[in-house]
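Below you'll find the structure I mean.
Missing here is one protein chain; the remaining ones are kept as they sit in the complex.
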Amino acid sequence: MSHYQPLGRRVVTLPFVFLGVIALIGLYFLAERFINGMGAVTNLNGGFPWGIWVVYDIVVGTALACGGYALAVTVYVFNKGKYHPLIRPALLASLLGYGLGGVGAIIDMGRWWQFYNLFLPWQMNFNSVMLEVGLCVSAYIVVLMIEFLPTVLEKFKAEALLKKLNKVLFVVIALGVLLPTMHQSSLGTMLIAMGWKVHPLWQTLHLQPLLAVLTAFTMGFSIVVFEGSLSSVGFRRKPETHLLSGLGRIIVGLIAVYLAIRFGEILVRGKLGLVFAGDLASLMFLIETALFVYPLVVLMSPRGRGNARSLLFAAVSMLLAGTLYRFNAFLITLDPGPGYSYFPALPEIMVTVGLVAIEIMVFLFVVKTFPVMPREDHAAAPNA
Amino acid sequence: MADNEFDFSAIETRLGVSRRTFLKFCTGVAASLGLGNNAAYAMAEAVADRKKRPPVIWLHGQECTGPTEALLRSEQPSLEHLILDLISLDYHQTLDAGAGHRVEEIKRHAMQEHKGKYLLVVEGAIPLAQNGIFCKIGGQTMTDATREAAEHAAAIVAYGSCASWGGVQSASPNPTGAVGAPQFLTDKTVVTIPGCPPNPANFIGTVLFFVTYGKLPPIDEKGRPKWAYGRLIHENCYRRPHFDAGRFATEFGDEGHRKGYCLYKLGCKGPETYNNCPSLEFNNVGGGVWPIGVGHPCFGCSEQGTGFHKALFSLSDVKTHTPPNTFPTIDAREGTSSATVATAAVAGVAVGAALGASAMAGRKLGNRDADQE
Partner (left out) sequence: MNRRDFLRASIGGAAAALASSGASARPNLTPAPEAIGMLFDSTLCVGCKACVSACKAVNGLPPTLLGDDVQYDSARDLSHETYNVIKVYTNGKPVAKDSETDGFAFEKRSCMHCVDPGCVSVCPVTALLRHPLTGIVTYDKDACIGCRTCMTGCPYNVPQFDYDNPWGMLHKCQMCNQKGVERIDKGGMTGCAEACPTGATLFGSRTALLEEAKRRMQLRPGEIYNYPRGDVRQPSSHHEKAVPHYQHHVWGEKEAGGTNVMHISSIPFDKLGMPPLGERSHVSISEGVQHTLYSYMALPAVVLGGLTWLVKRNTDDEGDDV
C-alpha cells in the first residue's frame, strides 16, 4: 500500500487558467524569439550577453530546484529517513525546475540547432566550465527523470518494473548527489573567467565553486520548506511543521558556514571598505547579507523553527538571498565597461514568467494525478 | 528694386560691360563674401560712383609679382578695367607707365594728398637682416618704404604669402631675414591674403567689401578674411570622400592616382591649410583646375609653417575632424538599453506576486498553528 496518493482534485481551476494565460503570452514572445531573433525580444547586447534567461532560468532556477538534491543528501547519505515523505514533491519540483533550466538554456542558445555539438566528444573543450555545466545538467535531468519514475510506474501499476528499478536506484541516487554538487559549483566557477567585470565583492575567485554549491544546497532545503508550506495551505492539508523544522536546523548551520567563509574572504582580501562604499554594489550587498542573516537569526531559536509561519518566512528570505547573490554577481553589479547597460525587455520578462507559469501548471497537474503527495496519515505521524 | 536709382549707362561706357554682366559680377562677389543680395546692389552702387574710388599705393618687396600677375589673368570680362576703375591705382611698380624717380615722387605726392585715406597694398616680403639692405627700391630699403607708406594708410592689405608671412624667401635658413607685413608692422592691423599666388578673387572680394562698406570684412587672428580662409582645404575638398573611405593614390600615375583618389599619402597639406581653393579653384576656366584637382597634392602655399617649410611629400597633420566624420567616443556602444517604467513595473509585479503568495500562505499558516495550539 503506497504511502503516497494523487490529490485527485480538479486540475482546471481559476488559478490554473490564469497561469495558462500567462503561459500563452510567454509562448507568443518565445515564438517571436525564434522567428525574428533574440534582439526582437530581449535587451541583450555586447556587454551583457547573459540576461535573465541565463541568470534566472538557468543559474537561479536550477538553484531553486535543488530540493531533490538537498533531501537526497539528508535521507540517503545521512540516513535521516524521517524526511522521506518530503522527497517526491521535492523531486517533482526539482525535475520541473531543471526542466525550466534546460528549456531556458535552449531558448537562450544563439545557435540552438547545433546544440548536439555539446555532446560530441571530438568537439568538447575539457577546459571549459560551460561544457561541464551543460553535460552535468543534462545528465542530472535524466537522473531526476529516473528518480521520478517510481511515481509514474506506481500510477500505472507496473509492479514488476518498479521492483527491478528499485534494485538499481541507489546508483542513480548517488549520481543525484554527485551531479548537482558538480554543476552547481561550476555555475559559480563561471564567474572566475568573467574576471574584472565581476564586482570585487562577488569575485571570490577560488572560492566561487564552494560558495555557489553551499548556497544552492541551502536553497534546496529552503525550497522544500517553501513548497511544503504553500502546498499545505494551497491544498488545505495538515502542515508538516515537525519535519520542516528539522530542515530549519540544517539551514541555520549552512548559512553560518556560508557567512563565515564569505566575510572571511572579504576581510582577508581587504574588501571590507567596499561593503560600506555607499554605491549600488554596497547597497545590494547589504540587502543580500540581510536576507541571509534574517533566517539565521529566526531559525536559531527552537520557537522560530517550530512555528510554521516563521519557518516559511525564513525559507523565503533564504531563497531570496541565494537568488539575489546570483543576480548581483552575474548581472546587477556586473560592469563590462563604460557605456554598457542592461535591463530586461518586457517580452524577455514575459517569456521567463510564462515558463515559470508552465512549471507551476505542470506541478499542479502532476500532483493531482500522480501519487506524489504523502498520505495525510503518513506525513502527519511524527514518528514514521 | 533700386536699379533705377543710379545710371548704368555711365558704367557701360566706362567699363565696357553690360548692366547685366556687371550685376552678375557684383552678385558673384557678394556671394563669395557670404553676403546677401542687397550687398550686390550696394557694391554696384559703390563702383558706379566715381567719387568713392579710394586711392591705392601698391608696394613690392621680395616677390615674383605672382599675385599681381594672377590679378591680371582674371578672365572676367574687362576685369582689369573693373579693377583699375574700382580703385585709383596711383602707384604700382609693375603697372605704372612711368618709371624711375619721377614715379617715386608721384607716390609721395599721392600719399601726402590722400593722407589717411589711401589703401596700402603690400606685395612681397620685407627683409630685415642687415638693416634691410637686401631689398631696395630707388635707394630706399623696403623696410623704410613700408614704414613710410603704412604711417598714414587707411587700411593695409598684404597680398600673397610673401607679404602675409614671408613666403619662399623665409624658408630655412632665411638668410635675408624675410618677414611678412604683419610681422614688420606690429602696431598696425594688416589684412592678409596669403597664397602663392592667392586666388585673385580673394583680393577683389575684400577690396570690394572695403569700397562698399568703408571697412574691412571679419578677419581671423592672422589677418585673413574669414570668408575666404575660414575653412581648411580638407573640409571642402571634393576628394574628401576618398580620404574618409581610405582610397589613396600611392604613387603618381598609379591606379589610385588615375582614379582621382585622395592625395593624402602623397603629402597633401590640405588637412592643415586654410584656403578656399576647392571652392573657387583657379584661372576661371571651369571645374577641376586647382592643384589637387589636376592631381598634385596641395603643398600649403598659403599656410605659414607649412608652405616652403614642410617637405612636399611628408604627411600633413590632420588639424581637425569635422562632420560628417562621426567618431564614436570610447564608451559609445551599439544596442544598449535602459529600463522603462512599464518593464520595471512588470518585473516588480512578478516578484511581488511571489512574495505576496508567500505572505498570504504565511498568514494562513500562522492562523492554522494558532488553532492547533
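Order of writing sets the chain letters: A and B. Residues in each chain are counted from 1.
What we mean here is this: a residue touches a chain if its C-beta (ideal position, glycine included) is under 8 Å from a C-beta of that chain, and two chains touch if they have at least 3 such contacts.
Only a predicted model underlies this, so the values are computations on that prediction, with no experimental measurement involved.
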Among B:118, B:264, B:282 or B:299, the residue in touch with the chain that has been omitted: B:264
Listed residues A:7, A:30, A:52 or A:129, member touching the removed chain: A:129
Residue numbers in subunit A that touch the chain omitted from display: 33-40, 42, 44-47, 49-50, 75-79, 81, 84, 87-88, 91, 105, 108-112, 114-115, 117-118, 120, 123-125, 127-132, 134, 147-148, 150, 162, 166, 169-171, 173-175, 177-178, 181-182, 185-186, 189-190, 192-197, 205-210, 336-340
Residues of subunit B (touch criterion as defined above) contacting the omitted chain: 243-248, 250, 264-265, 271, 311, 314-315, 317-318, 321, 324-335
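Everything below uses one rule, namely that only the chains that are shown with their structure count from here on.
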Rounded Å distance, subunit A centre to subunit B centre (Cα mean): 72
Residues on subunit B engaged by subunit A in the complex (per definition of touch): 330-340, 342-344, 346-347, 350, 355, 357-358, 360-366, 368-369
Footprint of subunit B on subunit A - complex, ascending: 39, 43, 45-47, 226, 229-230, 232-234, 239, 241, 307-309, 312-313, 316, 337-346, 349-350, 353
